[in-house]
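Here the complex is missing a single protein chain, while all its other protein chains stay put.
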Amino acid sequence: MKKTVKLAALTLAAVLTLTACGTTGGGSSAGASSAGGSSANAASADTLRVVLNSEPSDLDPHKNTRLTAWAVQEEIFDKLVTKDEEGNIQPDLATSWTQIDDHTWQFKLRDDVTFHDGSKLTAADVVFSFQRACSAAGSKTFFVQFDPDNMKAVDDYTVNVATKQPFAAVLNYLASARGAILCKSAVESMGDEAYGRAPIGSGPYKVESWSTGNSIILTRNDNYWGDKPACSKIEFRFITEAANRAIELETGGADIVYSLATNDADRLESTEGVQVVSGPAYQFVYVSLNMSDKTLQNEKLREALVTAIDIPSLVSAVYGPNTKVADSYMSSNVAMHASMPAKTYDPAKAKELLAEAGYPNGLNLSIKLAEDSNASAMAEIVQGMWAEIGVTASIESMEQATYLEQANAGQVQVAIATTNAVSGDPENALMIWRSTAVNAIQACDPKIDEYLDAGAAEFDATKREAIYKEAQQYLWDKDYCVPVCFPNVVYGISDKVEGFQCHPGSTPDLAKVVLAQ
Amino acid sequence: MKMQKTNRKASQFGRILSRLCQNKAAVFGMVILLVLLFCSIFAGVIAPYDYAAQDLASRFQGPSLSHFFGTDNLGRDIFSRVIYGARISLIVGLSSVCLAAFLGIILGALSGYYGNVCDNIIMRAMDILLAIPNLLLAISIAATLGNGIGNLILAIGIGSAPGYARIVRASILSLKDQEFIEATRSVGGNDFQIIFHHILPNCLAPIIVQMTLGVATAILSTASLSFIGLGIAPPTPEWGSMLSAGRQFIRDAWYVVTFPGLAIMITIFGLNMFGDGLRDALDPKLKN
Partner (left out) sequence: MPRYIFKRLLMMIPVLIGVSFVIFSMLYFTPGNPAVQILGEGASPEAIEELSNEMGLNDPFFIRYFTYLKGIVLHGSLGTSYSTNRAVMTEILSRFPTTLKLAALSIVIATLIGVLCGIVAAVKQYSVFDNVATAVSLIGASMPNFWQGLMMILLFSVYLGWLPASGFDRPVCWIMPALTIGTSTAASIMRMTRSSMLEVIRQDYIRTARAKGQKEKVVVFHHALKNAIIPVLTTIGLSFGHMMGGAVLTESIFGIPGLGNLIVGAIKARDYPLVQGGVLFIAFAFGFVNLFVDILYAYCDPRIKSQYSTHKRRKTKGEVAQAT
């Protein structure tokens, strides 16, 4: 009996010790204990609680390509210029700017900006940030047009930003989340790794703590040069299950939820205490037809494939009835968008076209996608609709890593894809159709390159618009893809939240949010 | 002589069967299994709709007379998909278990019979496989090989092999030095005969039990892998991938997630009950 008691006591003690040391040790990496996370719900009514759909890997603007990271970075960093609700460029860190020559823009900076660590923001920091952006893995692709060697700090508050070719999209690019200005001295003294965990920026909020797996807490920057935000803290939490995000909002565990699933949004619209805010975005969803694939180079065949899809039903089934059906190869919110006549849905005509294309008995196609619930649903619907005209499509869903590898190598015949032009600039939106682009499309049409090169170099807005209109018409008629829709950005906010504005690039500015009591 | 042998085997089998039937839980499990088998074989006849037939106009309809389990996000009949799903689950379950048993028996037999270096190497390899958690191992193998039923069977089968190897090895070790083995060898029997005709039949019982329970684990692993996104891809109706696809709709359409989940649960429950009953029936200690 004694033995058993001893044994039971020993085991119980072991289990309790493990639990206890788990409690003290767990959940902290940069200061906040687990009590910090839990206190958020009971904390000052002054803390804005935001839920994201995944945890950023780090907060270094040049090191990652994830939207969730930028959502947080938006509060920590400032940019040279910013965009207002109408899409016009407004000053941010820069007070004015002029174009000195074809390749260079000169910006005059504010002189009253300090970073979170107290150092002043000067032109040297701007030069450093952009040069780093041109060479860092995560940002290199976006900054491919910028010229790091000719970036210059003319004096403490004047900086030259240079591009390799004449590039009309400069301001749009610099206004995007990618244009963040980093603190040179902090990056150099802290090192990349530490900087990515607790970055020093000049924005309205600074990083207080990051509890891996649980939350990132930002606290108000009291030395901010602009309007001070109303909320003293922002707590970002990460919930990967879509249904759980909606539940958090409904049960009052969160104030704002980014990325709501369509069906949750529909239900929340009629729920008490909660609102659904949606706004235009830069995304374009499409089904790409590999341009370099021998079979798909047949124009009649492509026309048949597009005519066989009932696009409005497809959009309604996957994205809901409020999502706009695509009327161009770039979102209607991207600058210089031109509306094209809708594609007709006619299975009988599609069958005829198929026969004319040389496939009276149908053919086999292969659809590949990176696993995602919307993409899967779309693939299945497309498969079903193509089956009606005699085209048998097989679906292969794979992990993102594998899909990217295959797509870039040109092994994907039909792909379900999305593109997001974060800068809102047509060059950004259409660059996937360039023959130099590396993706599932495998573009090889020199006419497109001609259009895009002309558009990128044209500084006159009217002329630029005309070029892009022609380009969009050309793409639309060529049926290089099945254009599906322009999804909106959808946020769920509690009734206590005021002053929240949607941002088409999915990085809303939380500094203007006020929490009513 | 032959007559006696057949009679003995038959009566032994009969005794096991009667013991099994006395166990109500095991009978319940058997019934469930038979229903499962029936559904998989006759899915084409039983299912009212084609599992891939989409009807975008009637998405998310609740259970009704025309759609017993309702319709999913693409308007497909859930009842039909659950029935076809039985076929996939059974195919993957049985194949992976057979693969695991096959690999395990061979490795265990070699290891136990030849001993020494061979034994050491094989057992260390089994230890390595066992040291990695089952699900993570299956996920890693599935990630390496890619999606598809064949790769799934491989991933699950390889991970389960060590269990069978151990059973066979233990059995061989305990029987290896017995006199009847020596006797067989002295009348000219070779190693192969000894292993397969004399030793293996003795460890048949635990292997069968392990296989039955193994099918349950395999079905669960399949569902888990499909849930993560590795494994069976759409539109093939597999219970786990149906759960995965339906999980975001759980608030508005509870039936999309509930019925496939129930199907998995009942299947595994039945298999477990049957396996446990089988183990009891085959337990030599209960022979008296």
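Labels A and B are assigned to the chains in the order they are written; within every chain, residues are numbered from 1.
Just so we're on the same page, contacts are C-beta pairs under 8 Å (C-beta built on N, C-alpha and C of every residue); 3 or more make two chains touch, one makes a residue touch a chain.
Because the structure is a prediction, the values reported are computed rather than measured.
Colleague: Quick one: say which of B:Ile122, B:Ile141 or B:Val215 touches the chain that got left out.
Modeller: B:Ile141
Colleague: With the full complex in mind, choose from A:Thr219, A:Ser313 or A:Asn408 the residue touching the hidden chain.
Modeller: Only one of A:Thr219, A:Ser313 or A:Asn408 touches the chain omitted from view, namely A:Asn408.
Colleague: Which of A:Val438, A:Ala466 or A:Cys502 touches the chain that is not shown?
Modeller: A:Val438
Colleague: So which bits of chain A touch the chain we can't see?
Modeller: Its contact residues with the unshown chain are 1, 3-4, 7, 10-11, 15, 18-19, 21-23, 25-27, 29, 34, 37-38, 55, 57-58, 63, 65, 137-138, 140-141, 144, 192-193, 196-197, 212-214, 237-241, 243-244, 247-248, 250-251, 253, 399-402, 404-406, 408, 431-432, 436-439.
Colleague: Across the whole complex, list the residues on chain B that are touched by the chain not included here.
Modeller: Chain B touches the chain not shown through residues 23-25, 124-125, 127-129, 131-136, 139-141, 143-144, 146, 216, 220, 223-224, 227-228, 240, 243, 247, 250-251, 254, 257-258, 261, 264-266, 268-269, 272-273, 276, 285.
Throughout what follows, only the chains that are shown with their structure count from here on.
Colleague: Distance between chain A and chain B based on Cα centroids, please, to the nearest Å.
Modeller: Centre-to-centre distance between chain A and chain B: 43 Å.
Colleague: So in the complex, the part of chain B that touches chain A is made up of which residues?
Modeller: Listed in rising order, the residues are 52, 54, 56, 59, 73-75, 143, 146-147, 229-230, 233-235, 245, 247-252.
Colleague: In their complex, what parts of chain A are in touch with chain B?
Modeller: Residue positions touching the partner: 241-243, 246-247, 261, 263-264, 266-267, 313-314, 316-317, 371, 373, 376-377, 379-381, 383-384, 395-399, 402.
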